[in-house]
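Only one protein chain is missing from this complex, and each of the others stays in its spot.
Chain naming follows the written order as A, B and C, and within any one chain the residues start at number 1.
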Amino acid sequence: MYNDKNAQTIVDYIQNFTRKNSLFMLAYGTGCGAIELPATLTSRYDAERLGVRGAATPRQADLLLITGYLSTKTLKRVIRVYEQMQDPKYVIGFGSCTINGGMYWDSYNTIKLLDKYIPVDVYINGCMPRPESVISGFQELKRLIAAGKADGAKKYKENLEWYRENQKKVLKNWPLVEYNW
Amino acid sequence: MGTTYSKEEILAQQLQTAFEHLITEVVRKDTVFAFATKEQVSSILLYAKEKLGYISFVHLSCVDWLESGEFELVYIIWSPETKINLFVKTRLDRENPSMENTDMIWRQINTYQREIREMFGVEFPGFVGEKEFILEDWEDAPPMRRDFDTLEYVNDTFFEREGREDKQDVRERIAKRSGEEIPDFAKKYSRE
Amino acid sequence: MREKSTTLYLGPQHPGITGNMMVKLQLEGDTIVKATTHVGYLHRAFEKLIERRNWMQSTTILCRFCVPEPDPPEAAFALAVEQIEGREVPERGKYLRSLVLELARIQSFMLWYAGQNGSAGLYTVGQWSVGDRNYVLDLFEELTGGRIYHMYIWPGGVRRDIPEGFEDKVLHTMDYIEKRIDDYDRMMFDSAIFQKRAQGVGIISKEKAMEWGVVGAPLRGCGIGHDVRKDNPYDAYDKLDFQMGIFDGGDVWARAKVRQFEIRQSISMVRQIIQNLPKGDYLNKMPNPMKWTIPAGSAYGKVESVRGEFGFHVVSDGSDKPRRVHARGPAYAHGISLLEDILVGENLADVSFIMNSLGVCPPEIER
Partner (left out) sequence: MSFFDLKGLLRPLTGLSQFGKNPHTKRMDVLGQDTADRYRGFHYNDLNACIGCGNCSTICMNEAIDMVELAAEFNISQDKGNSGLRPRVDYGRCCWCALCVDVCPTGSLNLTKEYDYVSPDANSFLWTPGVDNPYGKDQLSFTSSVETSLMNFERIPMRELEGTERVKSFAEVVLGYNEEEARAEASRCISCSLCTEVCPDHMHIPEYINAIAKGNDDDALRIIYDNNPLPEMCGKVCTRRCEDVCAIAVRGEAVAIRWLKRYATERAQTSDLIKEIVNPEIQEANGYKVGIIGAGPSGLTAAYYLALRGFDVTVFEAKRFGGGMTMYGIPKYRLPMDSLDKQIGYLQKIGVKINFNTRVGTDITFDEIYKKHDAVFIGIGFEKPWKLGVEGEDLENSIPAVEYLRMINNEEIFDVGKKVVVIGGGNVAIDGARVAARHNAEVTILYRRRVEDMPADWEEIEGAEDEGVHIHPQAIPVRIIADESGKKVKAIEYIEAEMVAEEGARPRPVPIEGSNKIIEVDTIIGAIGQEADYSFISEEYVNKIELNRGRIVTNDQQQTSDAKIFAGGDAVNRTADAISAIADGFRAVKGIEAMLLKTKK
């Protein structure tokens, strides 16, 4: 184990442990899937027991939920929101729409492959995902964080050029703000 | 006692008396169509609102009849007394379509006109409303026009996930397996 | 002292906004002097997509028009298609449709309880009502196979018959919810906070209401009694006994009272439907969906959704695909022109409160 370069150090371990148990998700309902979030957060499913709860602003949030389709107009805001979020930050894609366009696969106004524009850590199956699925998505994300594999934000920084190129293909007339990381 | 008219027929007659050459049609219960010229529309709407009690504006819709080169504007208004939906329909030329602004009759028409201007490119000279309504930075043809091909646009603009290229068509496979030759004129009847 | 003038963008990413839209506010101090709505963040081009789908396929995409209550669009489209085609609906189908629509109304009211109270800072009711809403969704799951999107109402009737033992479950759930809404009401309507926040806020003038295109609960909250279920009865509503909730005032309080009244009416209607459910067919089956053509014609099918009249203007050119399907949602009038008007003079803190009481649903505005 000591020879394994990928092995976590004790510092990583503690860091990931704390991160995974306090996920603040941004309250931004980008699409239909947002309708199951109230149910997920309230009494029957109660996601808060997993350490997941809402945050009002991007700066305070760790977790961005893309709840389904993203219209190009929202994509612009989502990129901005995502870039405003502080590290550590994770993205969960909800349902078919984020994976391959879903039922809006031939719509001129929605993006089809979310991971071409922002990095996605976990995808949840469904149209729309049930609260149980959402909770398994949270669980999967926590597992990835604990294993140090939820590195979407790192990927985004490293491949910023590539992401920017894809974003510009869809978003016209928008001077993309360069944040200092 | 003469013949008794239904409420729909009475409305149709009222409209026909008030407007010459107006064609009306009682389509079904609670639905009456009035086929008006472009110039007549605002006076019909005003007349129906002020005189006939059609005070509620329900809907303004635009239909693209690409084949005949026309846009059809459909104003749907409703009266709380008769409970009839009155459709006032008018046709516009598809080249440089323009229609009189009617948002002073009902305020919501403003929103509809913004949508139709954006989605179909129909102009309503003289009305105030922000240019962009639903779309943002849209440079292509107005998207709801029938000659705008959304799939083509999608293929040009967006990505598609890979891994599904090995799909096959049942019809083609069967034809290939049996050596059937489907003539070209029959192919339009094959399954899409 | 002159107040400082500010421009504030409320949304699209804002916890208080209903869904994904933006209101640009011009403020003097914290009083709004001008409000401009910006929508289009949820535009999926349904109406374009439907041009590429045949009649049967359209029924599955339609329920996505409005997420909090997906059933009224299905029903409105079915009604419009039935009008054009002249397709009859069997009696049992009509009752089952009304059952689904009323259950949808109940679950949507419960979501409204959460939104209305949440925007006033009263989170307890929201925890309760959204939690209890799951029991209604369980009924949907049992009946249609889906929690949110049901795709259950088809032109000609409904998709499946009710499963065995479903009636008892419905009645049992209704009993439970009826008991629970008394709890909500005590927490909400009796609360001094809610009373102070709601009374005299977001007033719609009674004289202008009809002209402005106000429908549904906001209209009845102005003291004007119009309801599609009463005016142009569809499905089984002409055989059900119910009242409209009509309250004067035109403010958030009156609109809340209307809903408080109507959720009880809905529960009573569900019971009536279960008791009087006729036997027989539930669907007047359409031909092979791939070869289903509708004769040329157009119709406007409308139903009463929770937020008001929801309609579809459906145009057929006689082919297997709709020529045009154009939705008219209550939020289209409420969320743009009306909202811009009534926000003027209100307090900044009440924006989300008022939006919730109007039932502004952005996905339905931009479709």
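Please note the rule applied: contacts are C-beta pairs under 8 Å (C-beta built on N, C-alpha and C of every residue); 3 or more make two chains touch, one makes a residue touch a chain.
Quantities reported herein were computed from a predicted structural model and do not represent experimental measurements.
Although one chain is omitted from the display, it touches the following shown chains in the full assembly: A, B, C. Residue in contact with the omitted chain (choice from A:135, A:153 or A:170): A:135. Of A:79, A:103 or A:170, it is A:103 that touches the chain left out of the display.
Residues 43-46, 49, 93, 96, 98-103, 105, 113, 115, 120-127, 130, 132-133, 135-137, 139-140, 144, 149-150 of subunit A touch the missing chain (whole complex, contact as defined above). Contacts to the hidden chain, counted on subunit C, fall at residues 53, 56-57, 60-61, 122, 124, 128, 131-132, 134, 138, 141-146, 149, 151, 159-160, 163, 183, 186-187, 190-193, 195-196, 285-292. Within subunit B, the residues in touch with the undisplayed chain are 161-164, 166-171, 173-175, 177-180, 182-183, 185-187, 189-192.
Criterion: only the chains that are shown with their structure count from here on.
Counted by C-beta pairs in contact, the busier of A-B and A-C is A-C. Centre-to-centre separation between subunit B and subunit C, using Cα means, comes to 24 Å. Spacing of subunit A relative to subunit C, judged by their CA centroids, is 30 angstrom. Annotation for subunit B: residues touching 2 or more other chains are 135-136, 143, 148, 150-151. Within subunit A, the positions touching two or more other chains are listed as 73, 106-109. Across the interface of their complex, subunit A is touched by residues 135-137, 139-140, 143, 148, 150-151, 153-154, 157-161 of subunit B. Interface of subunit C with subunit B (complex): residues 36, 39-40, 43, 45, 47-49, 51-52, 83, 210-213, 226, 231-232, 290, 297-300, 302, 309, 311, 313, 315, 323-324, 326, 328, 332-333, 336-337, 341, 366. Subunit B meets subunit C in the complex at residues 27-28, 30-31, 55-59, 61-64, 74, 76, 80, 83, 85, 87, 106-108, 110-111, 130, 132-136, 143-144, 146, 148, 150-151, 191.
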